[in-house]
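The structure's right below; bear with me while I get my questions together.
The complex appears here without one of its protein chains, the remainder shown in place.
By letter and in written order, the chains are A, B, C, D, E, F, G, H and I; residue numbering begins at 1 in each of them.
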Amino acid sequence: MLYHVRMDVRLPVDLDPAVRAEIIAREKAYSQKLQREGKWPQLWRIAGEYANFSILDVEDHDELHTLLSGLPLFPYMEIKVTPLAAHPSKIAG
Amino acid sequence: MLYHVRMDVRLPVDLDPAVRAEIIAREKAYSQKLQREGKWPQLWRIAGEYANFSILDVEDHDELHTLLSGLPLFPYMEIKVTPLAAHPSKIAG
Amino acid sequence: MLYHVRMDVRLPVDLDPAVRAEIIAREKAYSQKLQREGKWPQLWRIAGEYANFSILDVEDHDELHTLLSGLPLFPYMEIKVTPLAAHPSKIAG
Amino acid sequence: MLYHVRMDVRLPVDLDPAVRAEIIAREKAYSQKLQREGKWPQLWRIAGEYANFSILDVEDHDELHTLLSGLPLFPYMEIKVTPLAAHPSKIAG
Amino acid sequence: MLYHVRMDVRLPVDLDPAVRAEIIAREKAYSQKLQREGKWPQLWRIAGEYANFSILDVEDHDELHTLLSGLPLFPYMEIKVTPLAAHPSKIAG
Amino acid sequence: MLYHVRMDVRLPVDLDPAVRAEIIAREKAYSQKLQREGKWPQLWRIAGEYANFSILDVEDHDELHTLLSGLPLFPYMEIKVTPLAAHPSKIAG
Amino acid sequence: MLYHVRMDVRLPVDLDPAVRAEIIAREKAYSQKLQREGKWPQLWRIAGEYANFSILDVEDHDELHTLLSGLPLFPYMEIKVTPLAAHPSKIAG
Amino acid sequence: MLYHVRMDVRLPVDLDPAVRAEIIAREKAYSQKLQREGKWPQLWRIAGEYANFSILDVEDHDELHTLLSGLPLFPYMEIKVTPLAAHPSKIAG
Amino acid sequence: MLYHVRMDVRLPVDLDPAVRAEIIAREKAYSQKLQREGKWPQLWRIAGEYANFSILDVEDHDELHTLLSGLPLFPYMEIKVTPLAAHPSKIAG
Partner (left out) sequence: MLYHVRMDVRLPVDLDPAVRAEIIAREKAYSQKLQREGKWPQLWRIAGEYANFSILDVEDHDELHTLLSGLPLFPYMEIKVTPLAAHPSKIAG
């Protein structure tokens, strides 16, 4: 099932640079593992902002919450989830 | 170039049903033509709302505006455009 | 799967009383059929407002959208859907 | 009497992990005691957010406030209460 | 139990003056009956607006909703209810 | 003259408990003195929130500001004032 | 006593031009009478908007509401009142 | 002096097409006259919306308001004005 | 030229009292100098808030920005500027 997710990152400006780099590296690895598993099929940067629009494709709400709350950046993010249904004008493809 | 677009449709409740059906049929044909041309690669219904999230893939801002303002439902919609950049964690695929 | 839904009804004040009564009667029948089928397990009036909080229990986002967009009052409502996950502190029962 | 409550938790990101774990453990015990007493009949996680929707069933506004302001996480939460009335379309059950 | 209520009236500017006068007269009689019964102990005009702050004192959420939704102006109002608890600094009197 | 006031308290979560207790004790004494003088005739806790709705009855805007800005919690509060006029439907009493 | 007032005018675009002109003429006369009486000492147009910022100087909240609700444009306006106190840095003059 | 202006057009969907075309033609002529006079040096369409960002260069607030309130579309627009000052990092050119 | 300015002061609650007093003293002197020069003709406290409404009368946007950004409290304030035009109903005086 598809979910549209907006994530806004709010890292404290005085965060230790090494800590920051380590969190971001873990976030990248975590995200790429989910992408390779097909659970995070779309990921775009919102131009000009430290934020992204993502599409997640998971079994149900519980799996979605488990994946999102496991993000290394989760404590630093504002997240907004929108469930997506099929659109009647969408062509196959 | 990719654009994230949210469209909210506000059709008047007292619109003549035949007029309404005709506009919606034209909207569907218009949307599907753009999908077949590869300019509207993603289209999802926001569950529970008369609204969609779309991804458009066009040459530039002018082509985007031309396509959106040509939508048969354009006079009845609230539209919000967000330009999308590549995300550094996105894997190829 | 559980969805939290807020519905706000905006019926035009000059709607023909017979039309209004007929829509509301159909809405009630529609809602009660879904309640009997176990798909609309919770339904509360928000005190002082022509609005409700509901819990829907359906297969997926598509079924949710089909049910909500089929509501006789759908053209007159503002609807906001929130997907619900299990809470780690919830006791069985 | 039923109350709909939304709770958003804002724990400081630099909170001592032991303090954090202790607060969350007390919160869980406090919540589960109220659930066993029938005063907190519904509790759902809002998918993707450190937040919940709850239904509380208490005697009156004073008991509600006493219970909510006694939550170990109360100093870290934004809370919004909505009183719930019976809905005329609700079937018995 | 006490409820704080804000009511904003939105009468259509083209409403027939006789209809308007009749609704307002019925509203006044309805409100004064509840005031005499002790169920609407406070009623203030918000200076400069067609709106009021009210305190209602009723048995429970259901009675509150019944009284508010029975207001002759109910279809023309936006209403916001806030449940009031005792304040620990309030002196007797 | 009557003023409707909403006060939201935002005490820092890491405030020294003794300092906090002392401020709150002074706030209570300050509030109760004004209540005894008849200048703060109504004071309610907003259920579930560290906030109150108050009615103040003072000579004029200057006295109102002097009283509010003298609150021991003033530096920690967000305050919103609304002037109240007589309502034409209010019965004597 | 001084009140800061923002008034936003929302005249229907299809209002009969003669009716419109008559309302605006009455509004102007009403406003100028209050200005000559010293009750409306300041009146500015918000550049680019059909709106104004005003300072009213009246006895109390009741007189303020009587004057504002008597404005010929009152049914077409959104009004926001803010009570003004003396500022400690204001010089005499 | 420079002013940043955002204009959002809200033409009624049932406006007579001939009236609509006539207003838009007058708007275009009006705008182009001001552009030729150097008073409206920048004008951009906000992609996907019936709205624009403009820069106006006029003598003072009064001239700005006269020009904007004279727009044929003024009764159908929401307008927001922001005064622009020189930026200390701007290079000559 | 006249500008309407709203200033909201957000001094950190843990600011050193001597530093705080010194900033406020400088702010007062700065403001009173501008008042004596006729550049800050109106200054009101918003009742109940650490905020003011001001009218500034300066040459142009650049002078306005220079004066406002030079306020000793500028780093601690949220400021909103609105340019004021002459109102057609304003009487001379």
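Following the convention adopted for this analysis, contacts are C-beta pairs under 8 Å (C-beta built on N, C-alpha and C of every residue); 3 or more make two chains touch, one makes a residue touch a chain.
Worth saying up front: this structure is predicted, and the values here are computed from it rather than measured.
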Residue of A:22, A:49 or A:78 in touch with the missing chain, whole complex considered: A:49
On chain A, residues whose C-beta touches the chain left out of the figure: 11, 13-14, 45, 47-50
Interface with the unshown chain - residue positions in chain I: 3, 5, 12, 61, 64-65, 68-69, 75-76, 79-81
Contact footprint on chain H, counting only the chain that is left out: 2, 4, 27-28, 31-32, 35-36, 42-47, 52-53, 82-91, 93
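What we mean here is this: only the chains that are shown with their structure count from here on.
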Least hop count linking chain E to chain I through chains in contact: 2
Chain E and chain G: spacing of chain centres that average the CA atoms, whole Å: 27
Separation of chain A from chain B, taking each centre as the mean of its C-alpha atoms, in whole Å: 23
Geometric centre distance via CA averages, chain E-chain A, whole Å: 45
Numbers and ranges of chain E residues touching at least 2 other chains: 2-3, 45, 47, 61, 64-65, 81-86
Full enumeration of touching chain pairs: A-B, A-C, A-D, B-C, B-H, C-D, C-E, D-E, D-F, E-F, E-G, F-G, F-I, G-H, G-I, H-I
